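To start, the structure under review is shown below, and the notes come after it.
Complex shown without one protein chain; remaining protein chains in place.
The chains carry the letters A and B, assigned in the order they are written, with residues numbered from 1 in each.
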Amino acid sequence: MNKELIRLKVNGEVHEVAVPPHKLLLDVLREDLGLTGAKRGCDDSSCGCCAVLVDSVAILSCVAIASCYQDAEIVTVEGIAPPGTLDPVQEGYALAGGAQCGYCTPGFLICTKALLARHPHPTLEEIRVALSSNLCRCTGYMQIYESVQLAIERAQAREAAKPAPVGR
Amino acid sequence: MASHSHIGKPLPMTDAPGKVTGLGKYADDLTVTGMLYGKILHSVHPHARIRAIDTSKAEALPGVKAVATGKDAPNPYGILPIGHDERVFALDKARYIGDNVAAVAATSAEIAEAALDLIDVDYEPLPAWFDPLESMQATSNWIHEQKPGNVEKEYHHEFGNPEQAFAESAFIREERYYAGEVTHAAMEPHSTLAIWEPDGRLTVHSSTQVPYYLHRTIAEVCEMPMSQIRIIKPLVGGGFGGKSEVIPLEVAAPVLAKKARRPVKITYTREEVFYAHRGRPITIADLKVGLTREGKINAVAARVVQDGGAYCGYGPVTVLYSGALLGALYDIPNVRYDGYRVLTNKPACGAMRGHGTVNVRFAFESTLDQLAHDAGMDPVEIRRRNLLKAPCITVNGLRVTSYGLPECIEKAAERSGWAEKKGKLPYGRGVGIACSHYVSGAANPIIRSNMPHTTVNIKVDRDAAVTLFTGASEIGQGSDTIQAQIVAEVLGVKMERIKLVAADTDLTPVDLGSYSSRVTFMAGNACLEAAKNIRAQVFAAVAKKSGCDPAVLEARDDFIFSTRDPGLRMNFDEAAVAAIDFHGALVATGTYAPPEEARGGKHKGAGVGPSPSYSYSAQVVELSVDTETGQVRVHRIVAAHDCGKALNPLTVEGQIEGSVYMGLGQALQEEMIWNEGRLMNPSLLEYRTPTTLETPEIESIIVESNDPEGPFGAKEAGEGSLAATIPAVANAIYDAVGVRINSLPITPEKILAALREKEKQRGGKVARSNGGRR
Partner (left out) sequence: MTMPACRVARPKTVEEAVRILADSGPEAMIIAGGTDVVPNLQMKLFTPRVLVDIKPIRALAGITMVAGGALRIGALNTLTEIVDSPLVQSNYPVLVSAVATIAGPLQRNMGTLGGNLCLETRCLWYNQSYFWRKALGGCLKKEGDVCHVAPGGARCWAVWSGDSAPALLTLDAEMEIAGPRGSRRLPLAKFYRNDGIYRVALGRDEMVTAVFLPARTVGRRGLYHKLRIRDSIDYPLAGVAVALEVDRNGVCREARVAVTAVNPAPLLVNEASEWLVGQKYSPELVERVAQAAIRTGKPLTTSASTPVYRRDMLRVFTRRALEEAWKNGRD
């Protein structure tokens, strides 16, 4: 199959890669861009391990054909915080047991990030619904909810610690 | 006793940063220059002789670099020395739909897939066996010629005098239980990268729980010395037993790499993971339990048939665990067990979380609930009356050193509001209790030998970094963290100082692997020993340098200090250098082997079941049943688990909750559905592990019985809670609507059928409940 040169904007950087036109975004991220954070967990788009943000909306990269997402802002787990730093969401999962084997974690982080961007203070029920297309086989989900709660607290604390804006 | 700095603290996992940034590498995340993609050709027949395989067309396809068949690697292997019945590719016969027949390595996954279609296999289909009860009657067409009647193994045990005890029982229940087949469904599909090195060595990165067994097996199959093979375990995305024996791709990739002289990666599709399987077998258990008028269980008899699939795997161990742990949770003087491991033309079963104990525990705890009912006794009370008195040795020779079950039962009952709820909730809502237990590692190794079960090395250099070399396999359970905590605690240093080099056969000494919940107990004890040795060397050097008695020294917060002389204080960096100068090097080794007394009795099969210590769990489930649809809504599960000592309460709770979750899946919705040996649901869409929405609140309660031999008193935490969840659900359903379902999973359909049956028997309508539907 002939390859096609496509431009993808991932984690704020523009990449040009030559790939078969039908290649899936998940495979382009993992194989062509070396971004192996998003994972493949299933054959039929039913596990959520491959979630990424496309224009701030969480989607399944195993369903997306890469060449169809050339105008979008794509963010993977590697890009939810500047290199060398952690987003509150990442801190929450790292500290509260939200990541056991960690294989489902990138997908959960992406969906949590998208949720908190829309609802900074979700109820437990809203958290459960927002994470209901992500399967985790390790945690039983309890520590995932605790991780989200911790992420919310940490985000708030960071917000509070920000220097007050100058003037009015 | 001084309080601890690290032990007992809810510390985050040491490998969490890699996991939350996406930078940590799992096997499929790895690539190397020149890497080929491997794909395996699977059998389309459940049972067929292979007359011939023609690979010429596949080999001619551009991009194909190697094609391998059974002839390329004919040596048999298997996890048990008595069960070497697998070959990486079938030589003579294919034994299930999905069995491995050949493999291709090509420059892209697409080419490799296309090449599979070009391999011509000449099959002669044979009659196949799918039902275990039929299979064990087979007089011909045996799945393995050397296993007549398709029985892989059978065991018959009798302890005490069950016949007499039944005759003396006031209440007896005899029931048949059925448990459908379930599988691990770890989120990471298996993946193996085998690198053929320029010097003729082989490096294998694989998603495994048992790198050392893999090491041996590759050596045997590839006919290479072990010294020429290096196994590295990267991050592993969950195992639960599914990666605890050698999985075909782990040998297929090395065979292809050796043939192509190039690196080859094979990653299973989710469907292939289902064929690799090694999950919990279909189990048919005929159980008889006798109770005295006082509520003492005085006899148990069980006949258990397990549908093991086409290969041995861990099969004999599974069927032995079912027997050994059946009666040992309580004080039961008379036990008879007849266990059969049967071969069928389906993917091989194996070890899955709670290995061997789960399905019989469902049967036992359900029966006990009925007996409590018969005797007019509260289910909590009946359990209280049958407790062991530790330390003791059970009737089948298991040594119990610590026993937190009484406290588990009391706490679970109290926290769940048992006394206010049992039998008192409105029709449609109910509570159920059940208990379980599990080994903290097997006291006897799989391959008989006198070597330690675990060895670790610690090295401290002049930079005062403490490096722990451990063979133990972190698979998400937190074992790296626990080992680091133990070493940091003993040395009195900060956690950051500990570097862990783990599960790399070139660098780390042998550990048997992550199975049977052995790592915290065994590797933990080895770490304790090695760290104490290092500390003694450091103290000796410090004592020498400062002219004090080493016995007065203590280590904490990165300092060595004297309990006598407040002026004597040396930081760890200095102390480490002093020790290196003094001893030439600061290194130590720690090992662990279970004590002789823990290794069990002498009867045939006595080797399986003994453990240096056992964990215990008691759970209460509260749920509602919709009597018109049979649908169950679980509201809350309270799970109390005796883990000896919670070295890290955060990870212990995570393990308890994960176990309960998996038990809940098996109780209500997970099942592999078979049709003539064909798996009808080989996907995460159709094999329904619970999502966030069906998973209830799980409240975990840690009970600490402080085991005398566990590291800091610790026992296992990762498996023991699973088994109790299932019967607790079944018992709660009974409490809610008065029907008993003896078959797993407990689907709405089964509940509805049972309710209708009851209605018919009563000749009228029973009450209706919508299960608290909003």
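Rule of thumb we're sticking to: contacts are C-beta pairs under 8 Å (C-beta built on N, C-alpha and C of every residue); 3 or more make two chains touch, one makes a residue touch a chain.
Worth saying up front: this structure is predicted, and the values here are computed from it rather than measured.
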| item | value |
| --- | --- |
| Contact with the hidden chain (one of A:58, A:116 or A:142) | A:58 |
| Touch with the omitted chain, as defined above, among A:8, A:24 or A:136 | A:24 |
| Contacting the left-out chain in the complete assembly, out of A:48, A:92, A:106 or A:122 | A:48 |
| Chain A, residues in touch with the chain not shown (by the definition above) | 1, 20-24, 43-46, 48, 51, 57-60, 62-65, 67-68, 111, 129-130, 132-135 |
| Chain B residues that touch the omitted chain in the full complex | 42-45, 97, 109-110, 113, 269, 271, 628-629, 669, 673, 678, 680-682, 684-686, 688, 690-694, 747-749, 752 |
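Here, only the chains that are shown with their structure count from here on.
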| item | value |
| --- | --- |
| CA centroid of chain A to CA centroid of chain B, Å | 30 |
| Of all residues in chain A, those that touch chain B in their complex | 30-31, 35-44, 46-47, 49, 76-78, 81, 86, 90-91, 93-97, 99-106, 109, 128-129, 131-144 |
| Residues of chain B that touch chain A when the two form their complex | 12-13, 15-26, 28-29, 31, 184-189, 235-240, 269-271, 475-478, 650-651, 653-654, 657-662, 683-685, 689, 691-693, 695, 697-698, 700 |
